[in-house]
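Let's turn to chain A:
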Amino acid sequence: MTYDFPPLALILFFPALGFLFNLFFGRRYGRSTVNVVGPAAIFGAFAVGLWAFVRLLLMPAGGALGVVLWPWIEAGAFHTDFGLRLDALSGVMTLVVTGVGAFIHLYSVGYMEHDEDYARYFAYMNLFALSMLLLVLADNLLLMFVGWEGVGLCSYLLISFWYTNPQYAYNGRKAFIVNRVGDAGFILGMLTLLLALGSHGVMTLNFTQLRAHSALLSTAVATTAALLLFLGATGKSAQLPLYVWLPDAMVGPTPVSALIHAATMVTAGVYMVARLSFLYRLAPQAMDVVALVGCVTAFFAATIAIVQTDIKRVLAYSTVSQIGYMFLGAGVGAFASGIFHVMTHAFFKGLLFLCAGAVIHALSGEQDMRRMGGLWRRLPVTYATMLIATLAISAVPGFSGFFSKDLILEAVFTSGHWWLWILAVVTAGLTDFYMFRLIFMTFHGECRVEPEKLHHTHEAPAVMTVPLIVLAVCSTFGGLVGLPKGLLWGDAFGRFLAPVVGTFKPALEASALTLGGCAGLAGLAGIALAWLFYLARPELPENIAASLGALYRLLAGKYYVDEFYNLVISRPLFWISTFVLGRAVDTMTIDGFVNGTALSAEESAQALRRVETGNVQFYVLVYLLGAVAVAAYYVYLVIR
Partner candidate 1 sequence: MVPISYVFGLSAALFGIGVCGVLVRRNIIVMIMSIELMLNAANLAFVALGRSLGSTDGQVIVFFVITVAAAEAAVGLAIVISIFRSRETANADEFNLMRW
Partner candidate 2 sequence: MFIDLLIGAVKAVVVLLLVLNLTALLLWFERKGSALIQDRVGANRANLLGLGARLGMPNLGLINTLLADPVKLFTKEDFVPDGADRFLHWLAPFLALFPVLVTFAVVPIGDAVTIAGHRIVLQAASLHDDALYVLATIGIGVYGIALGGWASNNRWSLLGGIRASAQMISYELAMGLGVVAVVMTFGTLSLQEICRSQGGVWFGWLPRWGIFVQPVAFLMLLAAGMAESKRVPFDLPEAESELVSGYFTEYSGSKQAVFMMTDFAEVALIAVLLTTFFLGGWQVPYLYRDGFILPGGVHWALSGPAVAILGVISFFIKTLVLCCLQLLVRWTLPRFRYDQLMRFGWKFLVPVGLLNLVATAFVIVLAGH
C-alpha cells in the first residue's frame, strides 16, 4: 500500500541545492551565507522528512509513501525507475539522518569557524546528506547503490579534507580502497539476485518486487547473495575483516566523524541488511555469519579500544564495536532491535564525537587523552552532555542505550546463541570500562594539559553547545520509544517496523530481568574497574601493562591487523604490480608493442619518404596512374 507523495523529492532537493550553491557560489557569497545555507539545507530536509513521517504515522500499518521521479534505466526486460520510497524503516533512518545531521551541521558552523575552506566543507557535507538520503530513500537496490557510492565518495573527500597533510590524504585513500572491496561484494550480490530472479523472468531490483518474488530464490542462491551483500556491508560499516579504515578515518574534521563515521554512513550496512531482511531470513547460515561477525567485531574492537589514548580513536573503535552489536541483533533475527540501536547509537555516538570535538576544539587540537584531565570545571556543558552520552552507551538503565542494547542481548540469548550472548555481555563490560576510562582521563583527575593550550581553554560557543544539549536530550529519552514488551506502550518501535523487517521470534524463554541483570553487572564491573584504574590507582594500568607485556602490545598494536593486511595483501599486490604487471606486462609487452609500432612506422617512413619528391607533377603522375588503373577496371567491366 504505497501512497504517491511527490514532496519526498524535496528531501533530496534541499541538500542538492545546498551542495550546488556551496560548491559554486560559496566562496563568492562568503562565510555568513554558507553558514546559513549549509545547515538550512539539512533542516529543510528534516522538516520535509518530519512532514512525510507524520503522514506515514497517520496511515495504516505497513503503508509507505512513494514517488517515481523518472524512468531511469530501460535495458531489454530490465527496468529501473528513479524512485523514492519512505516506509517505516526508511522513515526512521531519514529522521535520524536529517535530524542528527542538521544539528551536526549547526555544530560545524562553530567547529569550522577558523577554517578557510568552509565552503568546500559544507558542500561536501550537503553532498553527503544528499547521498545518504538517496541511499535510505531509494526504492530499488541499484539506486541505493548510487547513494552507497555517493556516501563513500563523500567519506573519502571529508577524511582527506585537509589534503595538504599526506597522511590524511593517504587515510582517505585507504578508506576508499577498502570500501571498494566491500562494494565489489555489493555489486556481485546485486547481480546474483538479478540473475537468479531473471532466470525466473523477474528482472527487477525494486525492493517491493524483490520481496514479493523472494520465494523464487533457492536457499543456496539466497545465501550467496546475502553473504556477498554482507561483504559490502562489512566494508561500509567497518566490520571484520574490512574495519581497518574507520579508525584511520578519524583524521577528518570531528563533525564529519560524528555524522559520517558514527551516526549515519557506517550504519548503512545495518540498514541494508534490515532492508533485505526477507532475503536474510531465507538464508539462516548467512544470518549466523552476520551474527558471528557482528559479535566478534564488537568484542575485538572493544578490546582495542581499552588501550587507545587518542580520544577519537577510542570512539572510533567503540563505533566499530557498537555496529557489531547492531549486526549481532540483525544476525539473530531482531532486525528492529538492530535498527533501534542504530537510532540510539546515532544520538549518543554523535553526541560523544561532538563532545570530543568540543574538547579538541577547546584544547586547540589536542587529541591525546594522556594530555587531558580535570577539564570538567572548564567545560561544564561539554562534560555534562558527554557524561550523559557515556551513560547511554554504557547501557545504564533509563538512558537510551540501555533499551536498545538490552533488546539485542535479550534477542541473542532467546534465539539460542548463548555463547554469543556471553561474548556480548563481556563486550558490554568492556564498553563501560573504556568509556569511563575516557571520561575519567579527560575530565577527571589531575590536569595534564600543556600550559599554553590550557590558557586558551574555553567552553564552546552556543552554536556548538545547543546541538550537544539537543542530542543529550535525545540520548536520554530517545530510548523510550522502544520500551520492552509489557511496559506502557511496550515494543512500539518493533511493532512499527514489523511490516518491513518482520518480527523476532524467540526460540527459548528467558527472564528479561535476569538477562538484563547479568549485563548490568558486567557493566558495573567495567565502570568500577575504570574508576579503580584511572581515578583511584592511576599507577595500576602501567603495572598491568608491564606484567602483561605481550597482550598489551597486541592490543595497543591493534592486533597488528593493518600490518597483516600490508604483508598479505598490499605488499604482494605491490610486488605483482611493479614487477609482473609493471615491468613484464606494461614495460616489455605493451610498451614493446607501442614502441615497436612507432619504430616500424619510422623505419617504413624512412624507406617511403623518397616518394616525397616535392615535385607536384610527380604526385599528379602517381594520381594519374591510379586513375588509369580504376578506368582499366571499368573498361574490363564494359568489355566483359
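If you want to know what made the cut, all candidates are chains of the complex that A comes from, given by their letters.
Keep this in mind: a contact is a pair of C-beta atoms (placed from the backbone, for glycine too) under 8 Å apart; a residue touches a chain by one contact, two chains touch by 3 or more; residues count from 1.
Predicted, not measured: the structure shown is a model, and the values here were computed from it.
Peer 1: Candidates 1 or 2: which touches chain A in this complex?
Peer 2: In this complex, the candidate that touches chain A is number 1.
Peer 1: Which chain A residues qualify as touching candidate 1 in the complex?
Peer 2: 609-610, 612-617, 620-621, 624
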